[in-house]
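Here the complex is missing a single protein chain, while all its other protein chains stay put.
Moving on, here comes chain A:
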Amino acid sequence: MSSNSSVTHVCVSSVSVAQRAPLHLMPCEIEHNGPAQVSQYFTATMKECKYEKTVSFRGRGLKGQELSCPEGYTGLVLKETNKSGSDQEDRTVQVSSVFDKLTYWNLETPPNSDDSVVKAMDWPKLAEAVSYFYLCIFCRC
């Protein structure tokens, strides 16, 4: 673990004003951090048949599926307003948008329940069960 001692504050008040935004999880790494013409190029060419969505990005075929956040959870898109130079200083991030579902895309392969992001959504339930289990052990000691 790093020796990072700074604290990151999430500006909670920004949650209520944050807009719900569509989110796409891409199967590639795009060396870009900033706005992009998603609706003009991407959403406009997306196609949907039955449960599967298709689109292409940079000439490569993608297949996607909508995925909901685990119950009781909200996804946050965070944006750092004043980025501090040193890693000792505290940081503050604003919630720029929120989401309760996202579309995740695979390169050519149809989405399925074995995909890591789908399986990741199992974690909150399991974590809850595990902590309950630990609690039981603790009580019996």
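Quick note on the criterion: a contact is a pair of C-beta atoms (placed from the backbone, for glycine too) under 8 Å apart; a residue touches a chain by one contact, two chains touch by 3 or more; residues count from 1.
What we mean here is this: contacts and distances are computed from a predicted model.
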| item | value |
| --- | --- |
| Chain excluded from display, named as in UniProt, from "Ribonuclease", "Proteasome subunit beta", "Translation initiation factor eIF2B subunit delta" or "Peter Pan-like protein isoform A" | "Ribonuclease" |
| Residue touching the undisplayed chain, where the options are A:19, A:45 or A:131 | A:45 |
| Absent-chain interface as seen on chain A, which is shown | 1-2, 4, 6, 8, 27-32, 36-37, 39-42, 44-45, 47, 56-61, 78, 80, 87, 91, 93, 107-108, 116-117, 119-120, 122-123, 126 |
